[in-house]
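The complex appears here minus one protein chain, its other protein chains still in place.
Chain lettering (A, B and C) follows the sequence in which the chains are written, and residue indices restart at 1 in each chain.
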Amino acid sequence: MDKVVSIDRALEKLHDGLTILIPGFVNTGVPETLIKGVIDKGYTNLNVISNNTSIKGRGIGLLVHENRIRHITCSHIGSNTETVEKVVAGEIDVTFVPQGTLCERVRAGGAGIGGILTPTGLGTPIAEGKPVIEVDGKKYLLEKPLHADVAFIHAWKADKMGNLVYRRTARNFNQIFATAADLVIVEAEEIVEVGALDPDVIHTPGCLVDMIVRA
Amino acid sequence: MDKVVSIDRALEKLHDGLTILIPGFVNTGVPETLIKGVIDKGYTNLNVISNNTSIKGRGIGLLVHENRIRHITCSHIGSNTETVEKVVAGEIDVTFVPQGTLCERVRAGGAGIGGILTPTGLGTPIAEGKPVIEVDGKKYLLEKPLHADVAFIHAWKADKMGNLVYRRTARNFNQIFATAADLVIVEAEEIVEVGALDPDVIHTPGCLVDMIVRA
Amino acid sequence: MELQGRDLIAYRTARFFEDGDLVNLGIGMPTQCLNFIPQGIDVWIDSENGVIGLTGAPQEGEEFDPNVVDASGAVSKLRTGGCCFDSFTSFGLIRGGHVAATVLGAYEVDQEGNLANWTVPGKTVAGMGGAMDLVSGALKVIIMTEHCDKRGNPKILKKCTLPLTAAAEVDYIVSELCVLHRTEKGLVLEELAPGVTAQDVISKTDAVLIIPETIGSMIKE
Partner (left out) sequence: MELQGRDLIAYRTARFFEDGDLVNLGIGMPTQCLNFIPQGIDVWIDSENGVIGLTGAPQEGEEFDPNVVDASGAVSKLRTGGCCFDSFTSFGLIRGGHVAATVLGAYEVDQEGNLANWTVPGKTVAGMGGAMDLVSGALKVIIMTEHCDKRGNPKILKKCTLPLTAAAEVDYIVSELCVLHRTEKGLVLEELAPGVTAQDVISKTDAVLIIPETIGSMIKE
């Protein structure tokens, strides 16, 4: 089953208003080829779930610059001054989620877990409106799962059926984000034959991947 | 920091009555060297958390045969007829936990998560006495974390500071069990120099490991 | 085609699979589906012990890796493109809806989609293993079962009497007599084995069945 397609084909069924998981830490491990493809296709009004918005003019910052994002769920926007400006100006809505909680929520969404109890955020503004549940005398916030229409993934190596390997800290959110979307589109720096990756070294099983393009 | 020690040294501070996480699926990936060490040392009255009890006369089955287990928390004992006999005879207490829930509970214990919501077990005897929590109209069981005094881990390769790589399906519960104990003791089929393992291929970071013995 | 009994059950069950599906087959009868995968359909086998792509036991004398075992603990082989991961990830895939279908046997199954297949109080103390997670998590839950037990008593009931494995999760029941589809309205008799009538099925079933005007055949050319 060869999942390698053109970027045109990979993105043709998307539409305005989608919720998209986009990994990356600052500007490492960001699926920039797919982001540029989205801009070329003209899709807008997007809900982005990411850790941050890269840096000005790169990665997710391109979507910010082109005004394609309606709402962003993330832990940090400080590394992109343009995002900060647009949030302050009311052009982008933002919901901040602590970085570890973001990981837990997306993983829960991808793993059929209905919610997780975390100490993170207790007694802070993040706790507002969330149930506090006590387990064995300790209090925790109940955080709900996150799931998206689409996930964009940046891999170092992909075999043609979608088994993926990430490189160093470019792995970051890619591994979890690949589990929690209806449609998973991968860009890979290198596409290899099936069998070229050691079964113990594969970070993301091919069964999670729908399409692959060259990064 | 060289964590390689003799098995005598690795086990000298254990004592009767400990709660021990022991990985393995049927008889694959079971830390049998450490189990034999425990038997040699005479420790007994143990609480074991495992997926199953290996097969008769092997792995965890050795602890069963030698009557060292007081209570076992696991998903299945059917592959070991001797365990079944001793449970029926009332010589070992058993608490059954669905296999996926066992993974979640140990992972929660190792990752500071106070509990997880799972659909598994709803409407079954497993749900008895557990809170049912509704999130966005769906019901889930609240399952609590598990944590142990000691974890025994079976690795394929360990570097001297405890970075670990597992082999094929011998990985099973090892990776998660290594996160959820006060003391983590590893047996490795091969012990290599620090730097010999690719940083992207390491399944368990050395920071989780306290001691290493040769399997 | 002269299929009957367990072969017919396995043949029909294998027709639920689509190309590229990730499928978990329970120990025992469900693994017989592998003998009946239609041509042109490439199914990937999920084993809950942390591996995708097992193909079965090595031949006599063939080299094998003792670290590659299936969900029963028996040595198996891994096909090209398969991969391994830990049990936590494995059950995340299962519960997360990434497994297209799980196929299991039953002690009892009922018209509400309840399944009992893990314990008979006072008789078995094996434990549920991964069955509860599989039945709660897989997108499609298919029960392969002989229509009645060894004494001829119905296994497909109005209401299970044994402790449940999961509640309201079963989608299809495939027996040597028929295919039953569990819908919002109840159990629909969708297909019959050659030579079997709706009345035959009704007489051997405790559950209330919905009988549509036209009923298909379990055998498709």
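One rule holds in what follows: contacts are C-beta pairs under 8 Å (C-beta built on N, C-alpha and C of every residue); 3 or more make two chains touch, one makes a residue touch a chain.
Just so you know, these numbers come straight off a predicted model, no measurement behind them.
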item: Neighbouring shown chains of the undisplayed chain, as defined at the top; value: A, B
item: Residue, one of A:V5, A:V87 or A:V192, that touches the chain absent here; value: A:V87
item: Chain not shown: contacting residue from B:V5, B:I39, B:A111 or B:L183; value: B:A111
item: Hidden partner chain, touching residue among A:C74, A:I113, A:A181 or A:V213; value: A:C74
item: Which of B:V5, B:I39 or B:M161 contacts the chain that the document leaves out; value: B:M161
item: Absent-chain interface as seen on chain A, which is shown; value: 25-29, 51-52, 55, 74-79, 84, 87-88, 94, 96, 98-101, 103-104, 106-107, 118-126, 156, 166-176, 203
item: Residues of chain B (touch criterion as defined above) contacting the omitted chain; value: 1, 107, 109-113, 159, 161, 163, 179-180, 194-195, 197, 199-200, 202, 205-208
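Note that in this section only the chains that are shown with their structure count from here on.
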item: Chain labels contacting chain A and also chain C; value: B
item: Chain centre separation (chain A, chain C; CA means) in Å; value: 34
item: Intercentroid distance (Cα basis), chain C paired with chain B, Å; value: 29
item: Numbers and ranges of chain A residues touching at least 2 other chains; value: 112-113, 199-200
item: Multi-partner residues of chain C (at least 2 other chains); value: 51, 78, 84-85, 91, 94-95, 136-137
